[in-house]
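As you look at this complex, bear in mind that one protein chain is not there, while each of the others sits in place.
What follows is chain A.
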Amino acid sequence: MTSNHTSVPSYMQGSTRRVGIMTDVHRRFLQLLMTHGVLEEWDVKRLQKHCYKVHDCNATVEKLEDFINNINSVLESLYIEIKKGVTEDDGRPIYALVNLATTSVSKMASDFAENELDLFRKALELIIDSETGFASSTNILNLVDQLKGKKMRKKEAEQVLQKFVQHKWLVEKEGEFTLHCRAILEMEQYIRETYPDAVKVCNICHSLLIQGQSCETCGIKMHLPCVAKYFQSNSEPRCPHCNDYWPHEIPEVFDPEKEREAGISKSNKKPLRSRQH
């Protein structure tokens, strides 16, 4: 799964930025958000309600956007924030606590060896340079000889790629790899700074684009959920840049209600399986 980043507007009061107050409700929320890594919006809302229930049942549950902005105003000075993104393929809103410092691919560094990290970087480059946002397993494995650190065989590299999938950095679809939505959310800044020329950007939301649709005339790109929103109920979609006819199928806008119903009926059938992101 992949994502783009929509920035949550910051709360401003005149010229001074008001820093929010942390209560146990916010602290528990942060703890649990950190524990889970990345969460979908409906999970986040449930989490918020839970934290209110535990600490302050009488208070009205604040609107999620304000709640998160409040917490982010406190986190700002720590260079971390609760970041909201949208999965690139089906437009689900997701949230994660991310570090804004771009010193390194920090979260990965302690899990992987030098040659493994380099394999990831190579895969990342292929993904960014590709037209579709996917890099084939074959192409990645062919770069195994160029890796820094200990020599890695192709067989080993296959397993390392699976490790990336398990840790939710990459996603595999039919032998091809792209970035997991969590990776895009956490690494967007790092990616934009490291590959400023190769990086693609969505014409609508201006965030990092890995997967999307392009205009065949002028070449601008848009995320699938951005396309869905922009061309919603438009019978003659035209490119916002060159006005040429938009040749691709317009996807549906993500509807959380429909999604939840589908999820509930799925989970009734398979109680032991966890939800796939």
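The rule is short, and it goes like this: a contact is a pair of C-beta atoms (placed from the backbone, for glycine too) under 8 Å apart; a residue touches a chain by one contact, two chains touch by 3 or more; residues count from 1.
In this text, contacts and distances are computed from a predicted model.
The chain not displayed here is annotated in its UniProt record as "Necdin", chosen from "Necdin", "Proteasome subunit beta", "Immediate early response gene 5-like protein" or "Large ribosomal subunit protein uL23m".
Between the chain not shown and the residues A:L32, A:V61 or A:L126, the one that touches is A:L32. Even with one chain removed from view, chain A keeps its contact list with that chain: residues 19, 21-24, 27-28, 30-32, 34-37, 43, 46-47, 50, 54-55, 74-75, 78-80, 97, 99, 101, 103, 106-107, 110-111, 162, 165-166, 272-276.
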